[in-house]
Structures are given as C-alpha cells and as structure tokens.
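A single protein chain has been omitted from the complex, and every remaining protein chain is retained in its original position.
So, chain A:
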Amino acid sequence: MNLKTEERNEILIIFVKEERLDAHNSNDLKGKMQELFEQSKKNILVDLTDVRFIDSSGLGALVSGFKNAISHQGSLKLSSLQPQVKSMFELTRLHRVFEIFGSTAEALENF
C-alpha cells in the first residue's frame, strides 16, 4: 500500500495515496498506525484526499487506529474526505466518532 508520512509540529500525517481503501490494503494502514503509536507518536492525522472508495474493512482499520490512539493517550483525526467516502462514515454513524476536517491545514490547527 502506498502511504506517505510527514511530521509537522509533532503531528504525524499519513497520506493514503490509494484510490481504494478496502479489504485488500487496509491492514497495511492499520499496521502503520499501530507501529507509529508504539513508537510513542501521540497525534496522528490520516489524510484521505486520494481515497475515492472505502469499504467496511477500510472503516474498520480507521476504527482500530482510533482505539489504538485512545489506549496510547493519543489522538487520531481525519481530513480531506471525498463526499462518497464521507457518506460511508455517515451510513455507519462513524462521523460521530471521528473528528473529520475539510483540509489537512484545518486539521493541523485542531490538535
């Protein structure tokens, strides 16, 4: 899976450089978030600009990351969701769980 990471002001940004976040690749993202929290990174932002499609496994990977953040006293936030990706968060009520921001910059201001 193509993931690009970048650190800004002690916030680790993971850019998911894939069109699909699904059962085929979501374990890679789940593993990456776990690895970062275990390396004592506290604040992670997952940027989904390039993701056009997400399935239940992709959502599950993000939920896993969110729970991982809580157990490490950190936080996990999301930014730049395409409309149909956002609609999947709404369908599964996960928009009430995650803090979701319109852009990377906006998310960075809210950690």
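Simple rule for what comes next: contacts are C-beta pairs under 8 Å (C-beta built on N, C-alpha and C of every residue); 3 or more make two chains touch, one makes a residue touch a chain; residues count from 1.
As a working rule, contacts and distances are computed from a predicted model.
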* Structure fact -> Should one name the undisplayed chain from "Anti-sigma factor", "Bacterial extracellular solute-binding protein", "Alpha-glucoside ABC transporter permease" or "Membrane protein" using UniProt, the answer is "Anti-sigma factor"
* To do: Have a look at A:Phe15, A:Phe37, A:Phe66 or A:Phe101 and name the one touching the chain we're not showing.
  => A:Phe66
* To do: Would you write out the residues of chain A that touch the absent chain, in ascending order?
  => 20, 22-24, 53, 55-57, 59-61, 63-64, 66-67, 84, 88, 91-93, 96-97
